[in-house]
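Handing you this structure, nothing more for now.
Let's look at subunit A:
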Amino acid sequence: MAPGFPKRSVWLIAYTLAVTLLCVFVFTGNGLIDTAAFLALLVPLFIASDFDKCDPRVGMPVFAFVLLCALPIIGMRNTFYLDVAIQVGIFAVLALGLNIVVGFAGLLDLGFIAFFAVGAYLWAIVSSPHGAALLGVGFPLQGDAFFVVAVAAVFVAAGTGALLGLPVLRLKGDYLAIVTLGFGEVIRVLANNLDKPVNITNGPQGIAAIAQPLTEVAGALATTTAPAFKWQALIYYAVVLTLVLVAVLANRRLDSSSIGRSWLAIREDEIAAQAMGIPLVRTKLIAFATGAAFAGTMGVLFAAKQTFVSPESFDFNQSIGVLAMIVLGGLGSIRGVMMGAGLVTILNLQVLKSLSAGLNHLRATGFEIFGWSFANLPTQFEPSKYERLIFGLILIAMMLYRPRGLVPAQRRPISAKNAGRVS
Partner candidate 1 sequence: MTNASKATARPLLEVQGIDVFYGAIHAIHGLSVIVNEGEIVTLIGSNGAGKTTALGAISRLLPIRSGDVLLDGRSLGSVPPHDVVRLGLAHVPERRRIFADLTVTENLEMGAFTVRSTADIASRMDEMFELFPRLAERRKQFGGTLSGGEQQMLAVARALMQRPRILLLDEPSMGLSPLFVERIFDIIETINKRGVTILLVEQNAHMALAIASRGYVLKNGMIVDQGSGARLRSDESIQAAYLGAH
Partner candidate 2 sequence: MSFQLALELLPPTLADGLILGLLYATIALGYTMVYGVLGLINFAHSEIFMVGAVVAVELLTYVLAGSSLHPVAQLVLAMIVAAAVSAALAGLAERIAYRPLRRSNAPKLAPLITAIGISLFLQDAVRFVESLFGQFIRPFPSMPFFDIPLPLTPNDSVPMKSLVILIVAGAMLAGLRYTVNQTRLGKAIRAVATDRMAASLMGIDVNRIVMLTFLIGGALAGVAGTLYALQFGRVDPFSGFIPGLKAFTAAVLGGIGSIPGAMVGGIVLGLIEMLIGTFVPILTNNAIGTEYKDIFAFGILILILIFKPTGLLGRPSTEKV
C-alpha cells in the first residue's frame, strides 16, 4: 500500500464531493441527466473498493460516505434510486450466495432462484391475509416479525438446499446443472399449482398484501416532502446494506478459510481432494446450503419489499440472470460478483430505460439529425421495444472484452503473517 496519500486520493475525494453536491442540487426528478448523475456517483464506489490500487485509508471513508450519506440523501429526493440500490443489494447478495456455489465450489447451479422463492413464499405466507386463512390463529404475523423470519429463512433455505443436495451432489458438472435446473422449475411449478387441493401458494394469482417491517417508524417519520413510503424505502436500504455487508464478510471469510480451500480443491480435482481427506458430499453440501441461505433471506426481504409474490418472479430466466451477474463480474471474485450484480441490475432498470426514454423524447420532439427527423421513426423501431436486444448485445460485447469477468478472481498468496487474518 502506498505510504502517503497519493495525489489520486485527493482527486477521488474532490470528485466524490463534487458529484454528490451536483446530484443534490441538480436532480430534477427523472431523465438522462439524473441517470448520468447517479451513475457518476457510483464511480467512486468502484474506485474506492479496489484496495490494491486505492489506499484503504482514503478508500474506506469515501466508500462509507457514498453508501451512508450520498446515496441515502439522493435516494430520499428520488426513491427510485433507493429502489435501484435496494435491487442491486438484493441481487448482490444473491450473486454472492451463488458465487459460493459456482464460483468457489464449482457446482453449476441453474435453479438457484428456487431458494429465493422459498424465502419469499415463507414470508408471504406467514405475513399475509392469505396465509392467515391457511395457518389459522396467530397469523398473519406483524410486519416486525420480519427480522425473526429473515433469520429463520436462513435455516429453512439452507435446509431445503441440503435436502436437495443430499441425493444429487454426487452428480458431476453439468448433470448437476440440469438437476438444479429441474429443481428450480419444480419449485416454480409447485408454487404455481399449489392452490389446490389445499391452497398454500394461491397459485398464479400470487399472494398480495404482504406485511412490511417497521411501518410505524416510517409512518412516524413521514412529512409532506418525505412521505412514509420514502422512509420505508430507506429502511429497506439500511436492511439491504447490512445484509450485503454480512454477505461480503461471510464470502471473504469462507473464501480464505480451510473450507474455502476445500471448495477450490474439489473444483480443481475431486479425486485428489478426497484423497487428501476432504469429504466430498459434505463439503459440497455446505456450499449448497450456504448459498441457499443467502438466497432464502433475500427472498424474505424481496417479498416484504414487493408486498406481492407470484410464481412468475422465480422463473428460469431469473436463475440465469444471477448466473450472468457472477460470470460477468468475475467468477469467484467477491468485488467482481457485486459489480456484476450492480451492472446488470442498473443496466436493466435504468440505463436501458433511460436510453429508450431519451430516444422517445427525441422522437416526441421531432429532433433532427442530418436533416432526418426522429419523428419519422416507424413504430417498429420503438426504442423501448428493443431493450432486451441491446442487453443481449451488451452481454456479448462485455464477455468478449473481458472474458474473465470485470474483476477477475485472483488467488492471493497467503503468507505466514496474514494467515487467519481476514477482515
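Just so it is clear, contacts are C-beta pairs under 8 Å (C-beta built on N, C-alpha and C of every residue); 3 or more make two chains touch, one makes a residue touch a chain; residues count from 1.
As a selection rule, all candidates are chains of the complex that A comes from, given by their letters.
What you see is a predicted model, and the numbers here were worked out from it, not measured in a lab.
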Of the listed candidates 1 or 2, the one touching subunit A in this complex: 2
Interfacial residue positions of subunit A with respect to candidate 2 in the complex: 102, 108, 167-168, 170-172, 174-175, 177-179, 181-183, 185-186, 189-190, 192-193, 196-197, 271, 316, 320, 323-324, 327-328, 331, 380, 385-386, 388-389, 391-396, 399-400, 403-405
